[in-house]
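The complex appears here without one of its protein chains, the remainder shown in place.
A and B label the chains in the order they appear, each numbered from 1.
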Amino acid sequence: MRMDVISSVNREFIKNQLKKGKRLGERGMDDYRKIKIMVNPIGTAEGSAYVTLGNTKVLVGVKLGVDKPFPDTPDKGVLITNAELRPIASPTFELGPPNPESIELARVVDRGLRESEMIDLERLCMVPGEKVWIVFVDIHVLDYDGNLFDASSFGAVAALINARVPSYEGSEPYDLPTRGVPVSCTAVKINGNVVLDPCSEEEKIADARLTVVMDENLAMRAMQKGLSGKFTIEEIRKTIDVMSRKSRELREIIKEGEKYEQKN
Amino acid sequence: MNDMDMVVPGELLGARREMKAGTGAYEEGESVCSAVFGRKDKRSNYVNVASVNGFYMPNEGDQVIAIVTDVDQTIWVTDIRAPSPAILRTGEAPWKVEFGNTSHFLTVGDTAVVRIKSYDEIGRIQITMADKNLRKINSGYIIEIPTNKIAKLIGREGAMVNTIKKLTKCRIFVGRNGRVWIDGENEGICKAILAIRKVEEEGASIDDVEKVIG
Partner (left out) sequence: MNTKENNEAKKTEKGKLIEDNGKRLDGRNLDELRKIQMKVGVLNRAAGSAYVEWGKNKILVGVYGPREAQPRHIQNPLKGIIQATYNMASFSVSDRKRPGPDRRSTEISKIISRALEASILSESFPRTTIDIYLEVLEADAGTRCASLTAASLALADAGIPMKDMVVSCAAGKVDDRVVLDLMKEEDNCGQADLPVAILPKSGEIVLMQLDGHLTGEEFEKAVSLAMDGCKKVYEMQKEALMKSVGKVI
């Protein structure tokens, strides 16, 4: 496992700056880095989105296939989310089977998509008990600089709202039926100070992490507390409050994604 | 913008009978060719190619900033941004270190200004802290710049880095491995970081830097 050690002086500097409400790169405590979303860059995918969040770069692809439904939900389509932390993205990512980090990432993004009910899985049933659409959401991390939860979620949502159900046995293709745009917000706590959208240096010294997925009505659909530190309930309330306000802005960015043009 | 001095790996630089291959170049058959993508620099009887993007290759005598990544009974293992880690033996430290007491002096995450001493029998890099001007770093902030931007940051006879030092009232040490240590008041450090990034990314001039620092 390759280490990526942060120096103790840098750690102290960042902590001291946070006490004064200052972050690296002149960011405010609640500021997100620059977000760019490119929609449907991948022609072989039924939907896709390329997200850059500061220096973090994630590509999410949506593929649809037909198969048997799960036995306990014979009239519903299936959503399967997978995440790959490829070594191209960071010296700390290794080749090999999915590790706890990539599994947690996939499951948290999945929870946000599933619990927000953004895909009407019942509409993806073709023959109950026999044939349903399986929606695969594959998260491919390409460059790591913190906050993979939000970057991946933005990409998954953007890819889904722009995805097309392909033709099957002569049927016409149609837009994947989605409703709503869930928004993921992630914060970390460093030495008592809470900041949104952590970069990798901040993640290295974070004590605790909180991800919340919200819908248009500011109802919370999914939550995950990560890392081994603690939050007080007050800190969580305050953070959710900030995230609620932020989520509106972020939702517009996700809906706006710039469409990719295939030139070749 | 045409530039005939930029060469790519494999490009022919000249004949072997006329010149030798310096850094960034190699000799094969009758020719001297570029090994990297960069600017060719013909000297009296040899030719170098300065790589556009480089990694740090340690030379004996270089002063660099090391970060401790592992601690053992008699040595500290450090990262100096080179292809291999650098070893600091207790004998090369400025303190009297008893066997097993190494982490009391330097632990994982600690940083120090060190000098490259030598390569040992099995090719590992050995560093030392035994000179007067070498020291453990206790405050401030360390940033990294590509090694090929070091010259730009220092400037002609130190003009650029001295300007930044003066305007931000910070002490700045530029390690040969592209690690830069900035020390001073936090606000000054922030301004220095901004200025250094501007020089690194946009090739800013002294005037640009003065404007950024304000």
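By definition in this document, a residue touches a chain if its C-beta (ideal position, glycine included) is under 8 Å from a C-beta of that chain, and two chains touch if they have at least 3 such contacts.
Fair warning: this is a prediction, and the values are worked out from it, not measured in the lab.
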* Selected from A:N82, A:N191 or A:S244 as touching the chain missing from the view -> A:N82
* Decide which residue listed in B:S84, B:S118, B:S139 or B:S205 touches the omitted chain of the complex. => B:S84
* List the chain B residues touching the unshown chain? -> 1-3, 6, 8-12, 24, 26, 28, 33, 35-38, 51-55, 83-85, 122-123
* To do: Go through chain A and note every residue touching the omitted chain.
  => 2, 41-45, 48, 55, 57, 59, 61-63, 65-67, 82, 84, 86-91, 95, 97, 134, 136, 138, 140, 142-145, 166-170, 262-264
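In this text, only the chains that are shown with their structure count from here on.
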* Structure fact -> So, in whole Å, the Cα centroid of chain A is separated from that of chain B by 37
* Structure fact -> chain B residues touching chain A in their complex are 67-69, 79, 107-111, 137-142, 186, 189-190, 194
* Touch list for chain A against partner chain B, complex -> 3, 5-13, 16-17, 20, 22, 26
